[in-house]
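A single protein chain has been removed from this complex, and every other one stays in its place.
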C-alpha cells in the first residue's frame, strides 16, 4: 500500500465510523472526557494541516484561520479574541463545513504526497496516521457515550456486536521469574512512551488466559462487592459512594433483570461476554475479592504472546511512568505523551474500538483510574 | 382572529425565529440558563399535548411516550429508566423529528379546536399561548448566546437590528406622592403574579424618559466603575471579581476599540443605543455612581404610561415577591410563578426579543441578579 | 448612666457571655457564618481603636499594628504580607493576648471619654456600642453552634433557658387597611437602614399574637411537610434535598424521641416553646402548609405594639431593601448596611440572644434565606 493509499484509507475510516450518525449526534459533549464527533473530524484534519501542510507544502492556503481556535486541542487563543468555551458549546463550524474542510485538506495532502518526502515529513505523516487512529477509537467510544446516555437509547447500528474474537479456553499461563526485555524494538512506528527497549526483572506468576466475564462479575455484585470497603482503595471507595456506583457503566436493572446498552441497542447482559466499561477501581476491587491481583504492564507484555487479546483494554496495576532513558521529541510534537505521566494507570491490549493494525504488544494506553467509557476489561494474575 | 388562527400564528412564529439556524445550532446548551432551541420547540409542544390534548381530547394518541423524559421541564424520570442528563447532552430526538412532533400535535390541536371549548380549556389554551410566547423570547436570547459565544461570531441575520423604536427625548417625569393602584385589572389574560390589583403608597420621584445609552455606560467604565467596590453590593463585588467582569456581556475590546456582538454580527458599539446585557449588579452600581437609584417596580408601573418602553427589559430595585392576596392555581399549572418568589429581581417592560402583543404594563419578569443574557437595560430615578 | 459607664457595661457584657467557655471554645469556626468567639472580642475592640482612638485621641499608641490583619472584617492585607486565611485557622493572637488588648483599649477609652466630645465622636461612640451589641448576639449564637455541633454536646450553662417571657394568649389581631408610617423617628440611635420614616399602604390583615410552637411544627413534620415540594420555593426545595433537611437545626431523633440541643444541654423538645433555628424556607413552607403567609416587615412594625415580642427573631416575607430616601454615610462607616441589600430576607423583633435595650420596633435584621443558627421563629398572618 502506498502512503497515499494508506492516508486515504485511514481518513476514510474516520468518516465511516460516523456514517450512522444524525447531524445532531456530531455536536454534543455530555462529559468533559467525551468530545463531539465533529470535533474529532476537525481536529485530526487540523493536525495534518498544521504539522505537515503549513510548514512543508509551499503555496498551501490555510482553509480558515479561525479554525485554530476550535480544533487546537488546547483552545489557547491567538490574536484578539479571547473566548473561553467548551467543545460541546460550539455549534459552528457545522458538520457539512467540517466535511468540506476534510475534503480540502485531503486534496492538498494527496497533491503533496505525490512529491518526494524527506524523513522528517515521513515521520510526521506516520504520526498523523497513528494520531487519527487513536481518535478513531475515541470516536466510537464517544459516540457510544452520547447515544447510551440518551433516555431514548438510540441504536448505532442494528445487530452491531461488541465481541468479535473467540475467547481463549480457560486456564493459566505460568511465567517463570527472570530478566525480560520490555518496550518496542521494531523498525516501524511506535510512540515515544514505548521506548526505550529495556530490562525488567519479573517474579514468577500465573496469568489467566481469559478475561473476566459478565457472569463472573455478576457474582461479585451478588456477593456485595460494591458495598464492602475492604476490597477497595480508599479513593475508589469514595468514588463508589459519591457517584452511587453499583454496576458497570451502561448496565440498567429493569424489573429485576440486568440490561446493557450496546452499540446494537439495549440488550440483556450477555453472560459469556467479557465484562466491560469498568474503572480501574472496580478492576482492583474485583481482583481483591478473588484474592488475586491485576498484572503489571510488564507481566502483561511478557505473557501476552501466549493468549488472544484485543477485545478489551486491560487495566494493569502499573502507574503510567517513563521508561528508562525516555526523552521527549523537541517542539509541539514532544508534548505528545510525557506530560501525562502522573496519576494515570496503564492499560494494555486493544479493544473492539481499536482500528485494525493499530495496536501492538508494546502499546501503552493510559487513563485516570475512575474512567469507564472505554471498552475496559479485567485479566487476573495469581 | 379565531383561536385556531391565533394558535397557528403563535406556533408558526417559534419556527420563524429558528429559520436562520443550522441544525447544529439547535442542539447546544453553553450554560445552564440557556436551553437548546430544539428543546424549546419540543417543550412548548409537549405543553399543549400534556395539558390539553391528553386530558381533554378523546382518542388522542400520544406521539411518543418517551418524550416526557426529554421535554418535561424537570426531567424527573418515569418508569424504569433513570438517566441523569442535561438538555445540552441530548442529540435525540433530532431537529427533524421535533418538527414532525410539532406538526402532529398542531394537526391534533386544529381538529380539537374545531369543537366547542369549555372555560377550563380556554384558559389552559391561553396559558399555552403565553407560555409559548415566553419561550419565544428565551429562544431568541438563547440563540444569541449560542452564536455570540462561538469564536467564529456567526451572524444570525445580516443587518438584524437590536433597536427598533425611537427613544424618547431626554428628560424627567415627576410623579407626585400618593396611593396608586398596581396590578392587572383587565379582562384578558394575565399571569397569576400580576394579581391582585392592589394599592401601594409611593413617595414622589422623578424618572428618566430615556434608557441609559452605551455612551453613558462607557463613561462609567472609563471612570473606573468596575474597579471601585463602593458602588457595588457586597455580592455584586464578589461576582465582578470572581468572573473578571469589566464590561457588558458581548463587548470585546479589540485594538483599543469596543465591539459588540449583535444578532447582525460583531459590530462597533453603537453609542446611541441603550446599553444592554448587564446584570442587576451592574445596573445598581451604575445608578450608585450617578448618585441616583433604579425605580421600584411600582414606580415603573405608575410612570410607564408617560414614556415609550419595550426595547430593553428594565431592572428594578424590587425583589420578586407575591402581591397581597396572591394565590396559586391548583395542580401543576399552579407551580407557574409562586415557587420562584425568592432571591430574584423584578424586571419591567419588554425587549426587542418579546413577541408582539405579548407584554403589558403590569407584566413582571424576574431573574437572578447576576444574569445578563436577556436584553436588559437601565432607567434611572432621582 | 454616663457614657463611660455605658461603655464599660457594654464591654463587660461581651466578656460575661464568654465566661463559661474553655480556651479551646474561643478558637474554632465550624462554618463560614460562625466566627470564633475570640475574633468577636478582638474585632469589637479593633473597632473602637480604629474609628475613635486612632483618629481622635492624640498620642494614642496602637496596641499592635499586625492586629489589623486579623481583626479587620475583610482581611484585606496591608503592606507586604499577603496571606489568605480564614478566621478559624488563626490560633494567634491567643485568648489571653486578646483580653490584654481589650484592657489596653478600654483604659485608653476611659481616659479619652473623660474629655469633652464633639458630635462626630459621640455618634461614632454610640455606633460602637451598637456594633458591639450586635456582636454580642452573634457571640451567643456562634457559641451555641460551636458547642451544639460537637458530638460531646457540652453544656454552656446548666439549666440555661432559651425562653424567657410569657407568650401571649393565642388569638389574632386585626389591622385595618390604610397608609401607615414606617421607620425610625425617635431622637436616639438607629441604624441607617431604619431611615427614613416614610409611608406605606397596607391592606387589612390579621396577625397571630403567638409564635408557632414546637408542637405545631411537629405536626408539619408528621404531615410530611419536608417531603412535599408543593409547600416550598424551588430554591428552598433544592436546599432541603441537597442538605437532607428534615427538622429544625439542633433537633435529633433518638430512639423515636425528638431531642433538642440547647445552651443547657441536650434535652427533650419542649413542645410549648416557640420553634427556633429554622430557615426562611422552612418558615415559608410551614405558612404555606397552613394556608397562611408570613407578615411583611411593614405588617409586623404596625402590629407589633399589640403583642409581646423579643423571644425569636421573626422571618418576614420582605426582602431586605433600602427605604425611600436611604443614603449611606460617607467613608468606611457608610459600608455598614447598604451593601448587603440584595438576596437577603428581613427579620423583625429580637431574640433571647439580644442584649437588653438593644432592639426596637423599627430594627431590621437580615439574613440569607437558608441560615438557621440564629434564634429564628415564625409568626403567621392570614
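Letters A, B and C name the chains as they come in the text, with residue numbers starting at 1 for each one.
Just so we're on the same page, a residue touches a chain if its C-beta (ideal position, glycine included) is under 8 Å from a C-beta of that chain, and two chains touch if they have at least 3 such contacts.
Just so it is clear, the structure is predicted and the values come from calculations on it, not from any experiment.
Undergrad: Which of the displayed chains are touched by the chain that has been omitted?
TA: A, C
Undergrad: Which candidate, C:146, C:195 or C:287, sits in contact with the chain we can't see?
TA: C:146
Undergrad: Going by the contact rule already stated, which one of C:2, C:22 or C:164 would touch the omitted chain in the full complex?
TA: C:22
Undergrad: One chain isn't shown here. Among A:289, A:307 or A:340, which residue touches it?
TA: A:340
Undergrad: Considering the whole complex, not just the chains shown, which residues of chain C touch the missing one?
TA: The missing chain touches chain C at positions 22-30, 38, 66, 69-70, 77, 80-81, 83, 85-86, 88-95, 146-147, 149-152, 154, 252, 254-255.
Undergrad: Which chain A residues touch the hidden chain?
TA: 177, 179, 198-201, 203, 230, 232-237, 280-281, 284, 293, 317-319, 321-322, 324-325, 339-343, 345, 369
Everything that follows uses one rule, which is that only the chains that are shown with their structure count from here on.
Undergrad: Whole-Å distance, chain B centre to chain C centre, using C-alpha means?
TA: Going by mean C-alpha positions, chain B sits 37 Å from chain C.
Undergrad: Distance between chain A and chain B based on Cα centroids, please, to the nearest Å.
TA: 43
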